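Shown here: the complex without one of its protein chains, the others still in place.
Up next, chain A:
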Amino acid sequence: MTFEKFVFYVFAAILVFAATMVITRRNPVHSALFLVLAFFSSAGIWLLAEAEFLAIVLILVYVGAVMVLFLFVVMMLDIDLATLKAGFIKHMPVGVLVALVMAIEMFMVVGPANFGLEKVPAPAAQGAGYNNTEELGSVLYTVYMYPFEIAAVILLVGIIAAIGLTMRKRPETKFQDPSVQVRVKKADRLRVIKMDAED
């Protein structure tokens, strides 16, 4: 076994372990943290596959932003663990069935029949000077320009829609307008008056 293979199996084992913990832990915060660990190990595997740009972006976007917001929400929820535990045995057959069907489907699509080594040969290893980021960028902004832009616009629409859903007028909320605060002059607030001392 080469060193690379050994590293791959270490990362893969951690990944499978973390993914199992995500769905078996009772505490949702622990699940979210194990999901973070799963992202890290899959980023490690991607690094081994010479996809360093994707690996770093996986950490940056999913670990650095998405999971932080996830944790943010999960930590604030007051979840009753007892109700979560109930009904596990009852729902298990359905769960197993769904999992089995999904596994079979995945095997049929990405199994050796379609993605075997004789169908898709392993890509040749690139030299040290190879710049993954530059290669991706030059293809993304030339050949795949339109799909890329369309994806960007769809995301933008999604952002606007999400913000639009949470917008509501609440007349009772008080807020300050900083520009008004900044424009304030001494004369608007303060009046110096002269008066005789009283005794």
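The working rule: a contact is a pair of C-beta atoms (placed from the backbone, for glycine too) under 8 Å apart; a residue touches a chain by one contact, two chains touch by 3 or more; residues count from 1.
Convention: contacts and distances are computed from a predicted model.
Between the listed names "Sulfurtransferase", "NADH-quinone oxidoreductase subunit H", "3-isopropylmalate dehydratase" or "Formylmethanofuran dehydrogenase subunit C", the UniProt record for the complex's undisplayed chain reads "NADH-quinone oxidoreductase subunit H". When the full complex is taken into account, the listed residue touching the unshown chain is A:F72, out of A:F72, A:F107 or A:Y141. Summarising the interface, chain A meets the missing chain with residues 29, 33, 36, 52-53, 56-57, 59-60, 63-65, 68-69, 71-72, 75-76, 131-133, 175-176, 178.
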